[in-house]
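With one protein chain removed, the remaining protein chains of the complex are shown where they sit.
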């Protein structure tokens, strides 16, 4: 894997290029995600220029993933049929060279789900996006930069640790993104949508670290813009979709806070 | 079937009458639709005056359909239990004289789903609403007016072919509706909601061609109105629900672009 160095100051330009590719190529992103998140996730992907699909039927998930450009595996509302779908999807993605992203939602609340997440990590997702409690459950370590970088190196996957500041590492290179707004935590499925956007960015940007960081930067900047006029989480959720649709290079450069 | 001629210039008035009936009678529309679409579809139906229900439990779908005024069968997120539900629902609808609408979502992506859609077409829905790729998959022909009219004639169902201009035909009569806004394609479930609205209109308007076209005209005009102040797809989705709720005869007449 080619891993050219990337400086924090380069990310805004790379994110702009990634966003342009999303809008030009309209990648098909197949999402196995929880019911709560499906609608918002689809609208976030559409706003960023992508073509989402969401089926989890075991009989047809294979053909959907095969013809997709990227795949999201989100473990929220973890029902039986969904697990069957995940197994097929990950197998087909690996065979077909479709990159995929893992979002191990709430594994800190459910040992069964955590166990399943660990088997999925071994199937080598391109990126894993998760919060501190989920990271600790998955790795057995505190949610710190070094632990995240170690985990990324060990499993050959980009780790994106969400929080007030997002930390992204592929084991050898790391970036921190301080964009976004606390209101993002008050909207259900915001993290799920972030993971879907990361899957989309990785589908068009071959450097998974850059793609992951670009997706989180876009969404963070959209959050910064949405927060300006929002009166609460309801209008914020509407405004962040609007912002993702209208965001341009100038906005990304102006708002980016990358380290 | 009585098929009096309809001129394009008559549609706005017929759509106004249909909308008035929706608001007066509050028809119960049962929707078997995908998880992604359920919430938005229910809100669109409520905004137009209808009473939506959404269960897919095989044990109870029969009683729901039997007491409904219209049925939508949407094939998105095509899981097992949902197919059982569809089979029961279509059987009960036929026995009970409940008109139903087929929306064969994304059959161009899944041969299994396409095969299933073909069996459903033979169960004679009152209308089929679909986009160009789905029509081509279903009919084996290009998405042109003549092919759509032939298909409608052959299967005895109204065909509504969605696109920048919607084309509606029952085989002997056709209408084109040029309302709506490109932003409608950036909101997930907009097509699914259109199909649900068509099911509602057919429930109160016995002429299925008129009902189908009336539903698409209402939604298109609501889209025209929503586009005026929307800042992106997030606020557009909110505004189109508002517009469907507040739309009146004057707005329909003023905005209608029917041929």
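Note that the chains are named A and B in the order they appear, and that numbering of residues resets to 1 at the start of each chain.
Rule of thumb we're sticking to: contacts are C-beta pairs under 8 Å (C-beta built on N, C-alpha and C of every residue); 3 or more make two chains touch, one makes a residue touch a chain.
Given the structure is predicted, the values throughout are model-derived calculations rather than measurements.
Engineer: May I ask which residue of A:24, A:79, A:146 or A:248 touches the chain that does not appear here?
Structural biologist: Residue touching the absent chain, from the options given: A:79.
Engineer: Of B:117, B:240 or B:256, which residue touches the hidden chain?
Structural biologist: B:240
Engineer: Of the residues listed, A:6, A:21, A:50 or A:106, which one is in contact with the missing chain?
Structural biologist: Considering all chains, including the one not shown, the answer is A:106.
Engineer: Considering the entire assembly, which residues of subunit A contact the chain that has been omitted?
Structural biologist: Answer for subunit A: residues 34-37, 39-40, 76-80, 106, 109-113, 186-189, 230-235, 237-238 touch the chain left out.
Engineer: Touching residues of subunit B against the unshown chain: what are they?
Structural biologist: 35, 38-39, 42-43, 46-47, 52-57, 59-60, 63-64, 67, 81, 237-246
The working rule: only the chains that are shown with their structure count from here on.
Engineer: Counting only Cα atoms for the centres, state how far subunit A is from subunit B in Å.
Structural biologist: 33
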